[in-house]
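Excluded from the complex is one protein chain; the other protein chains are retained at their positions.
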Amino acid sequence: MKEGAELRNEREFPHGKSGQGVGARLPRKEDDRLMRGRGQYVADIRLAGLQDVAFVRSPLAHARIRGIHVPERYRGSVFTAADLVGIKPIRAVSGLPGFKISEQPVLATGKVRQVGELVAMCLAPTRAEAEDIAASVTLDLEELPAVYDMLKAREPGSGLVHEHWGDNVFLETNYEVDISAALDAPIKVTREISTARQCMSPLEGRGVVATFDRRLDQLTLHSAAQMPHITRSGLAECLGMEEGQIRVISPDVGGGFGHKGILLPEEVCLSWLTMQRGHPVRWIEDRREHLVASSNCREHHYKITVYADRDGTLRGIDCEATVDSGAYSSYPFSACLEAAQVASILPGPYTTPAYRCRTFSVATNKCPILPYRGVARTGVCFALELMLDLVAAEAGLEPGEVRLRNLVRPEQMPFDNITKKHFDSGDYPEAMRRALAAIDIDSIRAKQKQGEADGRRIGVGVSIYCEQAAHGTSVYSGWGIPMVPGHEQASARLTPDGGLELRVGVHSHGQGMETTLAQVAHEMLGIDVGKIRIILGDTAMTPYSTGTWGSRSMVMAGGAVATACRELGERARRIGAKLLQHDPASVVLQNGEVRGVNGSVSIQTIAHTWYRRPQELPADVDPGGLEVTQGYKPVRDSGTFSYAAHAAVVAVDPDLGEVEILDYVIVEDGGVLVNPLVVDGQIYGGLAQGIGTALYEEMPFDASGQPLATTLADYLLPGPTEVPAARLDHMETPSPYTQFGVKGIGEGGAIAPPAAIANAVNDALRPLGVELMQSPITPHRVVEAVLAARATERSAA
Amino acid sequence: MTTIALQVNRRAVEVSAEPRTSLADFVRDKLDLTGTHLGCEHGVCGACTVLLDGVPARSCITYAVACAGADITTIEGLDEDEITTELRAAFTREHALQCGYCTPGMLVSARDLVLRLPDADERRIRVGLSGNLCRCTGYVGIVRAVQSVIEARRARNIAPQADGGRTSLGPAGSGRAISSGDESRSARQALAPASAGAAPVRIPDFTPATVLDQRFRLPHAPAKVFAMFDDIAGIASCLPGVSLTAPPRPERVEGLISVRLGPIAASFEGAARVERDPATLSGRIVGIGTDPRSHSATQGEIRYRLLPLDGGAATAVELAIGYTLTGMLAQVGRPGLVRDLARRLVAEFAKNLDRHMSGAPSEQVAAAELSGWSIVADVLRARLARMFGRVFTGKGGAE
Partner (left out) sequence: MKPAPFSYERPRDLNAALSMLAASSGSAKIIAGGQSLGPMLNLRLVQPKLIVDISSLAELKRAEVSGSELVLGALVTHADIEDGRTADVTRGAMRGVAANIAYRAVRNRGTIGGSLSHADPAADWISSLAALGARVTLRSLAGARTMAIEAFVVGALESALHTGEIVEAIHVPARAASAHWGYAKSCRKTGEFAHAIGAVLVDPAAGSARIVIGAIDTTPIVVTEAAELFGGRIAADYKQRFDISVADALLAKAGIDDAAQRHIHVSVLKRAVLEAAA
């Protein structure tokens, strides 16, 4: 890998060495304003005449609305579905055969189907007063039995979320390759495995400031959103407006992770309201709304059997997966993306000759789900990696050995797996070997034999995954959902003083794209990153894009910026050649200058001449100018495959149930890294979220569908003492298909930790006869399992 | 509205605001200092942390009016601050921020640690920052940045200040306000209570989410106790916090239950259905009620069964109290607290029931019990025979 790194810096990417180009560990341009409180998030926007909105939300999970009583004095300040004439419900339809359509009214009509569903919108000069009005509205609801358990919801006779469906299944899928060939395998392990429902919980919630410009006949919606162009398309559909009449601006965004990737009923409501009222209106999601009413993720259940030979070779995987999709299909990803994705990604980076997977996307009376960092991969990795540890135990092998026996090998690359996923490049066994070496399995096994003085038990666990990123047209067109990514576009414009403006349709909510895209441009043009501005998050200012999701921005927007800059450089070079009175074929663009045998001219001079002194340009100059928009797609659009092996050492107190992470190693291969500092940050941050999934985060519901964790004292986010100082090691296998060989890496950090940690906890407790197959691993669950195992042992003795 | 005078970022400020305005909303909305962020508004996430009289405090659960006379520093006031300047350089070097939303609060807490910690001990830094959540960075860069600034300052012989420079006792930010004396500074009148919905027409069956079993002994004969359970008004008077809003009918009762869990008060208005089976000396009261103020609702049931004790002189009352809460009160989490409250209410109910039934001084009751033993036993025998008769003929139900 050392060789690769040197190769990259010296030959392919000359500017990495200058400290600003691809590969440079460059501190971020956006930091200063954010550290001085000068960032502008949606709640910070100040507009004259602004009024605040609070919503009346359903206190019940499932009920018929018999009446909404508004006190007389508030009649003009409260709006219900009856007022929203002409507004269409949110529909996110998948074209997959058998998908059942849900319509999500932006304000409830007839029924409410989740706690927190919007029933009425209240307007007042301040949020506090709007909440006063909301508190004064009483709802007359006839409670219906809540559908709160996705497994029971699949059974006949269950209450129905959408009556006309006849059942509660959004979509069922089946995929099979010759499972019968596996049935005679000597090792067969079957388990039920589940992951808890979670809330994405960026520190900033969602928020909307809407205003209408009568001169432009244009609605401007400021929204904390990851995909402003998609939001605009969805809004236009619901509002019945032309897209050109809508401008979506997403300012600084306080974390996304998927939470800000969907169209909100609140966005539609406030758009309608500002057009009705003629003044700006605002709604800022508070933490309670986020936890209770917004969108959730991750609730998976697996019934899974793994078949293997005695030497640990995988013979087959057979799985039935159920995902709780909540009450409605969210726009644009739909209610079935997650479950249906399970079928295609469950085998992960392993080769298996036989495979069957049946999936169910189930409607319940809970918030809709949406794709959270890692999407279905976190659950899939959890299920399969826990099973592989059981196979290892059955075969009497080290868990690492079972992985090494079955991982796709580098000489197989590029590789099409059993679900036809196309792996672009990588050396998965090497990542696993490095992780095993770094965590020092042998010394931990020796330590385990001695036991701990404090009564705790040490365990070690590993996991590995692959992360398909930057999914392209061929991947998404099959889903038939409202959004299919095509060519990603970027605009590059030289300013008269030689600066560079880049316009991209993706957005940045912590990923540092104001820095990393500038690095890409610097790599292509040699312009100092200090003179490069990135303009994003505004549909009026940026080229169309599906936005930031699926770890795609660096591959897609980075590629687009490089492509646009290459063309811009070419134009500058040709003008430069004219100015130098050289044959264009004889000059090169290097370090921000066009150089010929007899001299050079800077990009700054070229730009100045083009804009300010055009009289100095020859008559036959290329009229294309110094502003370029270009589209980009990788050579193959089936996605990049980054991956990482994770290894964790934990200490478990069997009496208190406490789990401490003693050591954590990540060996990750994200292709060529544009900015390793930023990449490290993505991985560390993903790890913290993965630890949340593993040990802390859970949104429980009671039998009437009431969410029970509605403050951050109940819904626990990992803090500084819950996250270890992990050790990172990078491999950099370039993708053969992308600009610079980059791969998407944004989500990976959150995928593998639950599996590695659960495997480590089970490794620690296996001698006690304890096995935990459910996330999060809470103290209560640990102690309960320990006591049950002790009771079993006693009764056996 | 109240006029609030205090110092923000070394500038005297006098602005009027409602008493309910948090310090965070005050600096954000009244002074346009939007660098202070709200992440949870219940004191957990730390995004709103500011300096209050020089030490970190949560501005989301501190009301501006309570900070009259105090000295507030927000992130905007730390632009030129020496420690914060060093922290900013370290934060950007170590990539200690991504989306930046937690960063102002994080810097305020980090500054306090740099001031107070004797050395750059990683564990102490992590514990010290545990009141500030970051969802992006995994804290790696933040911890490294704080470590490096502490190390650098201690290397320059700048001594730590263990108490962060605070010398006076009491809540930070308190003590410099002028008291309101006797003059009243009332805020707007509280809103009139929302119009209560009509009592529900239908009282549905339900499966309670929580069931508490309670068994207690009453020194009264089962028949007498059973009769008492028929006296809805009497039972209601024994249930803590219950009052009837309409004259009870044998099968239906409408009323109000007020419960208080510490400072949390709720008033559920609703109706209950009464079922009883004299044959089995058992019965059930099932009710539904809503608390308009908290948009919460409850369904509850009391199942009781009376068993003779001491040959019928006394009664074992077996109560199963089940309830389901929905709405805000159900969602506060920590259901154990509600369970404890229910347990206490049941215990009080038992005590009241005994008191209500006794009516007379305890010695007399005891005497009556003794003398009445055989009679009661006979009655009971007869009842039991009837009960079995019913069961075998498959009839059951109320007479």
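By written order: A and B. Residues from 1 in each chain.
By definition in this document, a residue touches a chain if its C-beta (ideal position, glycine included) is under 8 Å from a C-beta of that chain, and two chains touch if they have at least 3 such contacts.
Since the structure is predicted, the reported quantities are computational estimates derived from the model, not experimental observations.
Enquirer: Check the options B:A57, B:I257 or B:A313 and report the residue that touches the missing chain.
Expert: B:A57
Enquirer: For the full complex, which residue in A:I101, A:V189, A:A437 or A:A713 touches the chain that was left out?
Expert: The one listed residue touching the chain not shown is A:A713.
Enquirer: For the chain left out of this view, which of A:K29, A:R57 or A:R127 touches it?
Expert: Answering carefully, the residue with contact to the hidden chain is A:R127.
Enquirer: Which residue among A:E593, A:D702 or A:E722 touches the omitted chain?
Expert: Of these options, the touching residue for the absent chain is A:E722.
Enquirer: Which parts of chain B face the unshown chain closely enough to count as touching?
Expert: On the side of chain B, residues 2, 18-20, 22, 25, 41-43, 46, 49, 52, 55-58, 60-63, 65-66, 68, 109, 112, 126-128, 130-132, 162-164, 166-182, 184-191, 261-265, 293-294, 328-329, 332, 334, 336-337, 339-341, 343-344 touch the unshown chain.
Enquirer: Name every residue on chain A in touch with the hidden partner chain.
Expert: With respect to the unshown chain, the touching residues of chain A are 126-128, 131-132, 135, 286-289, 653, 655-658, 696, 711, 713, 716, 718-722, 778-780, 783-784, 787.
Heads up, the rule we're going with is that only the chains that are shown with their structure count from here on.
Enquirer: Distance between chain A and chain B based on Cα centroids, please, to the nearest Å.
Expert: Averaging C-alpha atoms per chain gives centres 35 Å apart.
Enquirer: So in the complex, the part of chain A that touches chain B is made up of which residues?
Expert: Touching chain B from chain A are residues 27-28, 30-32, 34-41, 43-44, 46, 59-61, 69, 71, 115, 126, 128, 132, 135-140, 143, 201-204, 252-257, 286-287, 292, 509-512, 677-678, 680-681, 684-689, 702-704, 706-714, 717, 719-721, 723, 725-726, 749.
Enquirer: Taking the touch rule as given, give the residues of chain B at its contact with chain A in the complex, in rising order.
Expert: My answer: residues 18, 20-21, 28-29, 32-42, 44-45, 47, 74-76, 79, 88, 91-93, 95, 97-104, 107, 122-123, 125-127, 129-143, 191, 194-197, 204, 207, 209, 292-293, 295-297, 324-328, 330-335.
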